[in-house]
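Right after this comes subunit A.
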Amino acid sequence: MQTVANIAVLVAIYALIGSGYVLIYRVSRVLNLAQGELMMLVAYLLFSLATLFGGHPASALAGAVLLSLLVGLVLYVVLMRRMTGELVIAAVLVTIALGILLRGLMVLVWTGQMARPLEKLGWQNSPLALGHGVALSSVAVTTIFVAIAIYVGLFVFFRYTAWGVRMRAVGENPLLAAQRGIKLHVAYAMAWALATFSGGCAGMLLALDSGLDGTMAIIGLKAFPVVLVGGLDSLRGAIVGALIVASAEVLAIQLIDPLVSDVVPFVVLIAMLAVRPWGLFGTEEDIQRV
Partner candidate 1 sequence: MAEASDDRPLLQLAGVHLHFGGLVVLNGISLDLQRGELLALIGPNGAGKTSVLNCISLLYRPTQGRIVFEGEDLAGLSPHGVARRGIARTFQLGGLFPHLTVLQNLLVGRHAHFSSNVVLDGVFWGRARANEIAQRAAAEEIIEFFELERHRGELVSKLPFGVQKIVGFARALAMEPRLLLLDEPSAGLNREAREDLSRFILRIKHEKGIGMIWVEHDMQMVADLADRIYVMDYGAHIADGEPRQILADPRVVEIYLGSKGN
Partner candidate 2 sequence: MIKRSQLMLAAVLGAFVSTTLAADSYVLGLTGDLTGRDAANSGAVADGIRIYFERVNRTGGINGHKVEVLVRDNQSEPSRAATDAQTFVNNEDLLLMITASLSSTYAPTISESKRKGVPVLFAGGVCPREVFPPKPDPLLFCTSGYAAETDVKFAVDYIQSVQKNATLGLISMAIPISRGSIDQAAEYAKSKGMKVIGHESAPPPTANYTPYATKLKEGGADWVLSWAPWVTQVKTFEALRQLGWKGNFISYGHNVAEEELKRIKDPGFLVFTTNGMFSDGQPVHKDVLATAEGKTKFPITYLNEGWVAAMTLEAALKKAGWPVNRAKLASAMDGLSVDLRGLRGGPITWTKTNHYREQLYYRVYGWDAAGNRIKTLKDWTSREVK
């Protein structure tokens, strides 16, 4: 039972990080390899805000959420906007370079030491007994709920709101969408803002649960096989991918050898690339398009 709970937590983390990749890819066909650094940045922003407003945890959290949206927006407007129409691989490289830049800046601003935003917020990460001998930390439980909430929110947004539908249209056929009067740059900017927000949530929750240091960026990369297995342009795929990879990882730890857990996601990924390169829920023609 505990194993199931552990899988659920890891699925939530991977799905949240994965949503960041998917949102940007789906709308603008750019693979954002700075996702790990962005979630780390948002987590550090939370840490700084928590230090500033120690007494008002809610305002620190709200501030961090707002800042995450703003960071995504600014990044698009200042940087990624210039990459529209360039080679896809050039845009991807820009995100890699952005990751390097951000990491250097974060070391400069926050040093490389472990930061613990939870303490600054004045909260306790107390264990919750969930019955049947299952226990999880309260932040871990929160992570599951946040992941569900964000995914439900995203599904509703894309299905029922005007801008959600427009963003989908842009993702499917930017030319046609532009002819219909949809402002491409607005759609792309919103995708970046949303992706930074949902990835940033993963970063904040991870930091609240077990602290924050330079390795978080690499965790962002670890979630990368998840979205590839699920399909780069599908939110549903990200959930299924997270489920597959997280289960494989946790079961490998539990049943085989913990050492294998590190390679498992990539083995799953290679198997998927060999059989169905566009992922479980991805769209096939993407391969021709890029």
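As a working rule, a residue touches a chain if its C-beta (ideal position, glycine included) is under 8 Å from a C-beta of that chain, and two chains touch if they have at least 3 such contacts; residues count from 1.
A word on the picks: all candidates are chains of the complex that A comes from, given by their letters.
The structure displayed is predicted, hence computed values, not measured ones.
Q: Mark the candidate that touches any copy of subunit A in this complex, from 1 or 2.
A: 2
Q: Residue numbers of subunit A touching candidate 2 in their complex, please.
A: The contact residues of subunit A facing candidate 2 are 2-3, 6, 9-10, 13-14, 104, 107, 111-114, 116, 119, 125, 127, 129, 135-137, 140, 206, 209-211, 213-216, 218-219, 222-223, 249-250, 253-254, 258-259, 261-262.
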